[in-house]
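Note that this complex is displayed minus one protein chain, with the remaining chains in position.
To keep things simple, chains are lettered A and B as they appear, and every chain counts its residues starting from 1.
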Amino acid sequence: MQALYAQLLVGLINGSFYALLSLGLAVIFGMLNIINFAHGALYMMGAFCAYFLLHLTGIGYWWALIIAPIVVGIFGMILERTMLQWLAGLDHLYGLLLTFGIALIVQGVFQNYFGSSGLPYAIPDYPEIGGFRGLQGGMNLGFMFLPVYRGWVVVFSLVVCIATWFLIEKTRLGAYLRAATENPTLVRAFGINVPRMITLTYGLGVGLAALAGVLSAPINQVRPLMGADLIIVVFAVVVIGGMGSIMGSIITGFALGVIEGLTKYFYPEASNTVVFVLMVLVLLVKPTGLTGRAA
Amino acid sequence: MSALTDDTLPVTPRAMRDEMMVFAAMAVLLGLVPTTGIYPFFVMQALCFALLACAFNLLIGYGGLLSFGHAMFLGTAGYCSAHALKVWGLSPELGILVGVAGAAALSVITGFISIRRQGIYFSMITLALSQLLYFIYLQAPFTHGEDGIQGIPQGHLFGIFNLAQPTVLYYVVLAGFLGGFLLIYRTINSPFGEVLKAIRENEPRAISLGYKTDQYKLLAFILSGTIAGFAGSLKVFVAQNASLTDVHWTMSGEIVLMTLVGGLGTVFGPVVGAFVIIAMQQYLAGFGQWVTVIQGVIFVACVLTFRRGIIGEIAHYFRRSL
């Protein structure tokens, strides 16, 4: 039973990454109506950005949490301005193809310069609070040894997810965003710069991916292909949840992480396929996804 | 939403005649390859991928369905054929049959699941399904995981043609390619193909006209998957191995790229695209990972400036359908 609690907690940690990534996808999809295939590559860029900040300029983890999403977000906005924007009015599948191409380029370039085996990134060891050195070490919860960093990932991503939800669902800016999705012409008539909003939204979604990248850097090796396979799982998560609502994608992300964690305990052989199998089941029962509207 | 392809030119007898002439020219040119000293294995490989891309094109170009998991049919048929040939010791024709049957069965199942959603969702679902299959093949004992099935015997087709001879093998592969190509061509120009195009253009209207669009889409999916499987079975004889590469999502991406470069929804585009991409991979093999980057650049360039693809642009210039 104790082991089960531990696995649930571990599942929640993975769920945090799914939630952050599928949230970013949902935000972008809501506004631009494209599926961002480059999401995995941008997640990887976030992790690399943290690595560069530390090893080239000495800027540590805490600042990287802020700087990396901004840098990668700006990169995303440049992509949107220079390329994605030209696809307005075309079939959405072109957006998928374009971002797939971008993902290949980004991953290929990083692979050329940094190989595939990955670069190390240490868990931050500052500030010192109480007996803890930064986020290093762990604590004994009775049923498991929880590394402090893992706990931090869950708490921090929950906060970010809820903040994003609040921003989009509860603020004036979010109201504009949602309105512009429904009827861009009308919103433009109110004097709001819709293209700029689209660019900013893309930047926000990309920034979320980069943030997830920074969060994962101390756990996983910083590798050029770290996002390549992950993005396919996240696609399945998105199909399961449907991209209708922000909250929906957050909850599905966390929930699937937990389910995957349980599978690792009860039947580890299926742990990398369970999300896909669930996707098939959901499609058979409710093709629009758990929270989705018809596409 | 504007359609993904813009061959709005009606199919006229003249267009049909043009296409048959191009087809004849292509068949003759390909038939002459062994006499030119061009390395036959390169062309054989390209032919397999060309057929694969044509099968993919049937879905996207005429059904409006962008499958991002077509590698699963290639790989499945490859594994089935390879297993039948090597472990069961079946003859080549039966080996091909087993492979094609495997791909057909798979396409029935995956088609049933994936056509429940359209557009981007369809792409994501096919991608996820192919990844699921990738993991299954990785763990299944008969595929030998990362080692793959190696050293597959080529044997004698129908007991007569010795496939270990490069020239014989070449003509067998060529015949397979031309046969598959004609089957797809025939489908596009049949009443079935017309309904598919109608669904692509406007699905609600097709439904209101009384067509059971899901059945049409499923049929197209099965046909496409089965022909893709046939290409996979042929490839087994050329490469003499079956490996995980053929089921991986990068392979699915390459299939999309080939068709995009040649021209989505054009008859000959996928063939040209396959040759271009395979040649590129051959000649750029020394550049390592830059091949991926170059492929990405081609993707981006095609989508931004060159959406009709090579054949599409040519056809557009001459106002012909090709």
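The criterion applied here is as follows: a residue touches a chain if its C-beta (ideal position, glycine included) is under 8 Å from a C-beta of that chain, and two chains touch if they have at least 3 such contacts.
Going forward, contacts and distances are computed from a predicted model.
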item	value
UniProt protein name of the chain not shown, from "Tricarboxylic transport TctC", "Carbon monoxide dehydrogenase subunit G (CoxG)", "ABC transporter substrate-binding protein" or "C-type cytochrome biogenesis protein CcmI"	"ABC transporter substrate-binding protein"
Selected from A:Q7, A:T99 or A:T291 as touching the chain missing from the view	A:Q7
Absent-chain contact - pick from A:H39, A:H92 or A:K264	A:K264
Contact footprint on chain A, counting only the chain that is left out	3, 6-7, 10-11, 13-14, 111-112, 115-120, 122-123, 137-138, 144-145, 147, 149-150, 216, 219-221, 223, 226, 229-230, 261, 264-265, 268-269, 271-273
Sites on chain B contacted by the missing partner chain, in the whole complex	39, 41-42, 45, 135, 138-139, 141, 144-148, 150-151, 239-241, 243-246, 281-282, 285-289, 291
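Rule of thumb we're sticking to: only the chains that are shown with their structure count from here on.
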item	value
Euclidean distance of C-alpha centroids - chain A vs chain B, Å	33
Footprint of chain A on chain B - complex, ascending	1-4, 66, 68, 113-114, 116-121, 123-125, 127-129, 131-132, 135-136, 139, 249, 253, 256, 260, 288-293, 295-300, 302-304, 307
Of all residues in chain A, those that touch chain B in their complex	34-35, 83, 86-87, 89-94, 96-98, 100-109, 111-112, 229, 232-233, 235-236, 238-239, 269, 272-273, 276-277, 279-280, 283-284, 287-288, 295
